[in-house]
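After the structure tokens below, expect a handful of questions from me.
In this view, the complex is presented without one of its protein chains, the others remaining in place.
So that you can tell them apart, the chains are marked A and B in the order they are listed, and the count of residues begins at 1 in each.
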Amino acid sequence: MEYMSKGIKEIHDDLKSGKVTSEELVNESLKKAHKVQDKCNAFVTIIDDAKGVDVTDSLLSGIPCGIKDNYSTKGILSTGSSNTLKDYIPFFDATAITNLKNNGAVIIGKCTMDEFGMGGTGTTAHTGVQKNPWDLSRMCAGSSSGSAASVASGVYPYATGSDTGDSIRKPAAYCGIVGYKPTYGMISRYGLFAFASSLDHLGCLTRSVEDAAIVVDAMKGIDKKDMTSWDSSNIHLYESLSSDVKGKKLCYIKEICDPGNYPDASEETKQHLDNFYKTIELCKKIGMEVSEVSIDKKLLDALGSVYNIISCAEATSNMSNLTGIIFGPRVNADNYEDMMKKYRTEGFSSLIKRRFIIGSYVLQAQNKDRYFNNAQRVRRLLVDAWKDLYKEYDAVILPVGSGPAKYLDDSKNKKFTNSNILEEHLQIGNFGGFPSITIPNGFINNLPVGVNITGNCYDDINVLNIAYALESEMNYKGQIAKEVK
Amino acid sequence: MDNYVVMIGLEMHCEISETNTKVFSGAKNEYVDVPNSNVSAVDMAFPGVLPVVNKKAVEHALKISMILGCTQPEYMYFERKNYYYPDMPKNYQITQETKPIPVGIYGSLKFDCKGEEKTVRINNIHLEEDAASLDHYETFSTVNYNRAGVPLLELVTEPDIRSADEAVAFLETMRCIYQYAGISEADSRKGQIRCDVNVSIMEKGKDESDPKNWGTKVEVKNVNSFGGVRDAINYEIERQIELKENGTYDEMEQQTRRWDEDTFTTIFMRSKVDAIDYRYFVEPNIPKYKISNEWKESIRASIPKLANERKEIYMNEYGLSEYDSKVIVKDKSISDYYEETLKLGADPKISANWLTSVILGHLNKTETTINELFLTPNMLVDLMNMVSSGKISSKQSKEVMYKVLEEEKEPKVIVKELGVEQISDDKTIRDIVIPLLDEHPDLIEDHKKGKNTFDFFVGQVMKATRGKANPSLTSQIIREEMDKR
Partner (left out) sequence: MVFTEELVDVLADKLLIGLTREENKMVLEEFESIDSDNKKVCEIDNIENVEPMTHCLDDFVYELRDDEYKGDNEDIDDLLSNCDDYIDTEIKVPKVVK
């Protein structure tokens, strides 16, 4: 009997009734973890001495899970998939980890990621390239690549992720699973290695909307250690789930979804957009109203630039604590500057170094207004545009990415006009702190694709319910990647 | 010297000592000897930590802003100042810049410099965090993070100061305000006060209100005592005048120098072209905070009586001289000591006299503070009561005082040991006087005839009591007993 392919509620019921023990689940999960590690390279650390725990009324108690490696875990190696922290063993847990542990979660492994969350391909971890379990020649996307691959492969029902641009929601789509980041501040950021503080969200990757609700219920909560966290004790995501979405109003954005915008797009992209419109029809079928709306293309075109500038600027500052003095492997040199420089030069991957330089450049006194402040201004314009939509609509529904998972060999990926808008629009969810969920909505070339639903701040229940209703009309809930199976 | 006007601006850093915890972390804010004993994960910038603003530190910052007549912002923001140095674990400092505005802008302070009233305009005052402290050894340095994150107030003046004396008088006044307002001990021996000094010179007669005439600004960093401020300013004035006189002043670039305590000179660090670009940006982890009017009003109402107000009371209500009043209020702990004696019933003038004539001299001589003084306000009041009740003479009380300060024993113990306690008991003296008169009827007769034999009897009583008899009481009893005969 395979338990790790099931949903949380079902596993919990069997734990409760004694059909299976936490210890047995842990063993099954560890076995699968090693298998997935061999094929996909999904883990920085597999915790082979993980132990089962007592089962309580908490739905997560006794059930294995994976943790993205940028979560601080007490006594467990936490590297952020970076050489700069390759030996770092924190002495404290991230608040979200404390909350999960209090709910009886059992950590099985620490999942690979793009180094410190920067990249979006799942290929920049210090432990090597992460492969997609559905097709090993494809990427998982990132940065929560290991989390997505391991959940999709049925190592456990859920893993935590973090999302600064689309780092939960895109890998989820590429791996055919659910990726949910709640409203900014619903889950404390304390103990999550900072990438871009004003954009960083925590969340989870699961195989169903129901599981996503259960997991975030356990992770969330106001935290005295994070001033941007807020009290959500009156929000019960799992208990609030309902597939009654009659009369809900959705919109999608013409400038993003219209195939006419992408005349030279690949066959995969065309199918992906076709498939998206099928999902729209499904929404209507179950009683929701869906409208096409327009957003100033100039704003959408600026999206990627805004994200790059803000995220690089915050990142270069956030990661200046990485010098090897207090933690990280110490490098020897005659003076402190050379010591720090050597550590940083050797420790960071090329991509991160380049981003730091861009981030530093846009903050320089003579450049700041033109680059950084203007990026923050456009951020506001985009967020305001979305908030205007939320005055009329419950959520915005959009396709995730330009198709299924891309090839690891970039030369096989077709470049086309305007593709950046399709690839980057999920970042708006980070700009505004909006609750945002990706669910699988079909297959193209035997590879999963996803659709995203993003709602207004604090309106997580609405977003989850729309996703929940839609999920129940499709056949992708709980699916496991074939390649590894 | 006479041909030039000196323009001095100060940047005064003062640690807030009167909070329980640090400004952005919950670690203790307390001066301790054991390195790294008051440190939280936040203070050492472990991956994932976040700043959480201490309300009390903000309250103190707003308080000093109000005292200096500054404008407080509607919303409080913090900024990151990015630069690499081993004493800064994050490699950025959380501080406040001028836009968005800090806790205070545009105030002024009137102060007394050698009897003349001066005014300095305050450009701004802001709240920030202190850095760790470094210790230097022969071949390496060590870092102690106890000081990292201690709340720090930085006050920036306009270049309104014209001499080293004025600069020191200004700093003394500010120190006094910090102490009276209950914000800081402001003890430079504990490193709680540190200054940067800006000095330039201009030819006399030019328009001082036009910055173009102010000359080339030289910033002297890291001056850690008031004496150092005086010396650094005087050194810079001389150095700059010399440059003027030998015709090389115009070649001097705007620059930063540091004060070297060993050689009593300033040493070139960098010129303006090499100025560090701190790449400021708003701290995303601290949401803007609305400072409510109610809070502002309650802070304003909580401002205690400051030195000037106490001085007025001492002069007008207690009848002290202006000089004595000034001397007492100059140091809050002395003024507090003084007021404590009044609470215990001391006569204001006599108590003030003890302080100014004996105690302050003793503190000066021994280089100690009044808080370290063995003589408590209680003991001082005891001593004063012994004089007023006639137990000891006022002359003897001085001797007792010196012994108390020297031997650190209570006044009543010293009085016993010295045996200076007067015999003021009527019966004891009368028992000596009566037999004495009985022995000398002839001298009583002489006395009645107008011959002076009175002093002889007084002398005999003193002899019999080894000088301890209360002289006026003795005279009175002899007179009474003679009249009876």
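Note that in this section a contact is a pair of C-beta atoms (placed from the backbone, for glycine too) under 8 Å apart; a residue touches a chain by one contact, two chains touch by 3 or more.
For clarity, every value in this text was computed on a predicted model and none was experimentally measured.
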Check: Which chains here touch the chain that is missing from view?
Finding: A, B
Next item on the list: Tell me which residue among A:Asn27, A:Asn102, A:Gln376 or A:Asn445 touches the hidden chain in the full complex.
Entry: A:Gln376
Check: Just one of A:Leu60, A:Ala212, A:Ile325 or A:Ile444 touches the chain that is missing; which is it?
Finding: A:Ile325
Notebook entry, point to check: What residue numbers in chain A mark contact with the hidden partner chain?
Noted result: 87-91, 184-185, 198-199, 224, 227-228, 230, 298-299, 301-302, 304-306, 308-309, 316, 320, 323-330, 333-342, 344-345, 348, 350, 353-354, 356-358, 360-362, 367, 370-371, 373-381, 383, 430-433, 457
Checklist line | Absent-chain interface as seen on chain B, which is shown | finding: 19-21, 25-28, 34-42, 44, 52-58, 77, 84, 86, 134-145, 258, 277, 281-282, 284, 287-290
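In this text, only the chains that are shown with their structure count from here on.
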Checklist line | CA centroid of chain A to CA centroid of chain B, Å | finding: 56
Check: How about chain B: which of its residues touch chain A in the complex?
Finding: 41, 44-53, 80, 82, 84, 86, 89-92, 141, 143, 277, 279-281, 284-287
Check: chain B touches which residues of chain A in the complex?
Finding: 70-72, 78, 80, 85, 88, 90-92, 94, 189-194, 196-198, 224-228, 313-314, 316-317, 320-323, 325-327, 336-337, 340, 360, 363-365, 368, 372
